[in-house]
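One structure below.
Apart from one protein chain that is not included, each protein chain of the complex appears where it belongs.
Up next is subunit A:
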Amino acid sequence: MAQRLALRRLLAGPGRALGTSAGRPSAFNVQDGGDFQERVVNSAKPVVVDFHAQWCGPCKILGPRLEKMVAKQEGKVVMAKVDIDDHTDLAIEYEVSAVPTVLAMKNGDVVDKFVGIKDEDQLEAFLKKLIGA
């Protein structure tokens, strides 16, 4: 996959900058199973997990849109990003078939989920439900 990765890096440009206008990053890339356990399953705050793939067009639209709406919630919810090719075990464990798949997690449990693209209003409702419930 070396060449494919080289191809992607060339096309993706420098870094995968994740940040918000407020300065505090509200989204992070999951590094491995342990990272997921610590920062998602054991998270004190509710977490939205964005399962995405490099080859998935709609993911490239949903990702930034979701990040923007998460940032609007002023730290009440955290966003974790999982590349399903890098972390296939995780994706399989959480039964991800199609991407993007977004899970809403609270206290280690999956409390909500959607697959595919949503608009900003729909995302806001999804997030508010997660925070509020």
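Everything that follows uses one rule, which is that contacts are C-beta pairs under 8 Å (C-beta built on N, C-alpha and C of every residue); 3 or more make two chains touch, one makes a residue touch a chain; residues count from 1.
Methods note: contacts and distances are computed from a predicted model.
UniProt protein name for the omitted subunit, picking from "Potassium channel subfamily K member", "LLGL scribble cell polarity complex component 2", "AP complex subunit sigma" or "Thioredoxin reductase 1, cytoplasmic"?
"Thioredoxin reductase 1, cytoplasmic"
Which of A:Gln31, A:Thr88 or A:Asn107 touches the chain that is not shown?
A:Thr88
Could you list which residues of subunit A touch the chain missing from the display?
Subunit A touches the missing chain through residues 1-4, 6-8, 10-11, 53-57, 84-85, 88, 92, 97, 99.
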